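Excluded from the complex is one protein chain; the other protein chains are retained at their positions.
We call the chains A and B, going by the order they appear; numbering starts again at 1 in every chain.
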């Protein structure tokens, strides 16, 4: 495997912490010159709706009230949101974000209702065609 | 990495949405001719019990009532269940499903109590021996 091999991410989760983890990993990989290909499914796709992308999202259940307070304190101190981190990652590197067509049907969304961070819609076989080399993550 | 490298999936989650995501990714990979090797742990293994495989399962907590309604509406409209999708994937490609022996002990299950979708039981070192090449996912 080479250092410029792509990283493909199936982004499924719609919690703020997992979206932030995905965004930070994407920014780190992009900073190292690795292409990142994100495939949005289910609740992650829901979080990319244009009218929801700034909304407060839940955390993983194990976060508890203490974890919620920590995340809110960092946001109040000026931490970038996950969508801002992804926007920055797209500026510094090669980051492609595609919505899963099956999940578009599930959530009854049109592409025009998605935030411009999303580059397009594709099926799972198209995703795997580009994800055949390099590393693969499910978040 | 070659296009026919296997995809190995540690399938841990017992929610309907993550099982469906895993099944759809498996079917997509199988359609492209890639072998898929699934290793069932914990709550995913529990979902493959012969007497539970058709049962209604919870969703990820962030789905909320709106997400539940969307999933139920698609099922009512005739969407394949995750187990039907996996059955189809096994017909079109090379899909092997193994139960983790440690999780069998945890859940106190015998192989005869599992759905025939499950091909066998193996330990984690046997899993890694076959998963040493190709991509690896944890769902």
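Basically, a residue touches a chain if its C-beta (ideal position, glycine included) is under 8 Å from a C-beta of that chain, and two chains touch if they have at least 3 such contacts.
Fair warning: this is a prediction, and the values are worked out from it, not measured in the lab.
Peer 1: Using the definition of touch stated at the top, determine which of B:32, B:50, B:75 or B:107 touches the missing chain.
Peer 2: Answer from the full complex: B:107 touches the omitted chain.
Peer 1: Pick out the residues on chain A that sit against the missing chain.
Peer 2: Against the missing chain, chain A presents residues 1, 3, 5, 7, 17-18, 21, 24-25, 27-29, 31-32, 34, 60-63, 67, 70-71, 74, 135-139.
Peer 1: Could you pull out which residues of chain B are in touch with the chain that's been left out?
Peer 2: Per the touch rule, chain B residues meeting the hidden chain are 1, 5, 10, 12-15, 41-43, 46, 57-58, 61, 102, 105-108, 123-125, 127-129, 131-138.
The criterion applied here is as follows: only the chains that are shown with their structure count from here on.
Peer 1: Calculate how many whole Å lie between the centre of chain A and the centre of chain B, each centre taken as the average of the chain's C-alpha atoms.
Peer 2: 23
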